[in-house]
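Then we have chain A:
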Amino acid sequence: MGMGLSVRNIDAGYGKLQILFNVSFTVPERKITVIVGPNGSGKSTMLKTIFGLTTIYKGEILFEGRNIAGMAPHKIAKLGIAYVPQTDNVFGKLTVRENLKMAAYGMDESIVADRIEEVTSMFPILSERMKQRADTLSGGERQMLAIAIALVRRPKLMLFDEPTAALAPKIALEILDAIQRLRDEHKITIILVEQNAKRALEIGDKGVLLVGGKVAFEGGARDLLEHPDLARMYLGLMAGE
Partner candidate 1 sequence: MVSLVYLFNSLLYANTIVMLSVGLTLTYLTTRVPNFAHGSLATVGAYMMFTVAAVVMKESLVSGNISMPLVLGFVLAFLGGAFAGLMEYLIVLRPLKRRGTGSLGLMISTLGVDIFMVGLLNIYADILRGMRPATGVSRDWWLRSYVLSKVAGIPVGVWVSFGVMIGCLTLLYMLLTRTRFGIAMRASIENPQLAQVLGVNVDLVNMASWIIAGGLAGLAGALMAFVVRINPVTGSDEVVAIFAASIVGGLQSLLGGVVGGYIVGLSSTLGTKWLGDLVGVDLAAYKRAVPLIFIIIVLLVAPQGLMGVDWSRLRRRIIGGRSVREERLTVPHAR
Partner candidate 2 sequence: MGLPSIGIFLTPELWFWVAVYAIVSLSLNLEAGITGIPNFGKHLAVIMGAIVGAALPGYLGVHILPEEAKQAIIEAAGKGSLPSYASSYNSMISTYITNYYASHPAVSFAMFALTIITAAVVGAIVGLLASYPAARLKEDYLAITLLAAAEATLIISYNAPALGGTQGLTVPNTLTWLDSLTSRIVGRNMAHQVSSLIVAAVVAATILWYLERLVRSPMGRLLKGVRENEAAAQALGKNTAAIKLRTLMMGSALASIAGSIFIMATLGWIATTYNRVSWTFWAWAMMILGGMGNNRGVLLGTFILASIRQLITYYKDAIRPYLPFDPVWLDQLVLGSLLVVVLMLRPEGIFAEKTTYPLPRKMLEDKAAAR
């Protein structure tokens, strides 16, 4: 078993409200797996479930051959998985530097400065804003900071929840470009949940379609994009568009 992740027969939800029903799929390593589906189909819940933020009723989530279902989120973080939530993904009241320090929580002090240096070199604009409070950043800058704090631990697997939502088109492309670089240059395995299915599937390697909390399709991203029925029915795309 490599670095990939495999979700097996997961039932999960919030308290007594079940959202996911017997969900299984695998995430190949060093690839981008895109989870798409209509609103309310459980895409975000799936990411939260991987990160231990929901109630799991049954099933397994294997990461590096280890079952992480039911582990506390702060422990999952230390295994090399990072999660970038859709909203509230930076600490607005802390400065950019404090946000980055926060991301290095529990790490050896001697390497923290290097890591902060490393991630800010990926997003140079952040190094100009180190002493600013995060809630004074623009939308794009915030998203970059959110990705940067997820990168501080050099994760092996990153979960992105609609990273381009509410961003101007130009900035959204920049963010998706950055995610591709994470795969190609940093060899990170990525799970991407996106509202804009077409754009996401175009940069993705694998596609998973969730409908009503169940897996309706699992296969190549391009296959899903060009699927004659599914793409039109659930993603609002004309085949071959």
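Just so we're on the same page, contacts are C-beta pairs under 8 Å (C-beta built on N, C-alpha and C of every residue); 3 or more make two chains touch, one makes a residue touch a chain; residues count from 1.
Selection criteria: all candidates are chains of the complex that A comes from, given by their letters.
What you are looking at is a predicted structure, and each value in this text was computed from that prediction instead of being measured.
This complex places one of the candidates 1 or 2 in contact with chain A: number 1. Listing the residues of chain A that touch candidate 1 in their complex gives 15, 51, 53, 72-74, 77-78, 82-83, 85, 88-94, 98, 101-103, 105-106, 125, 135-142, 149, 153, 168, 170-171.
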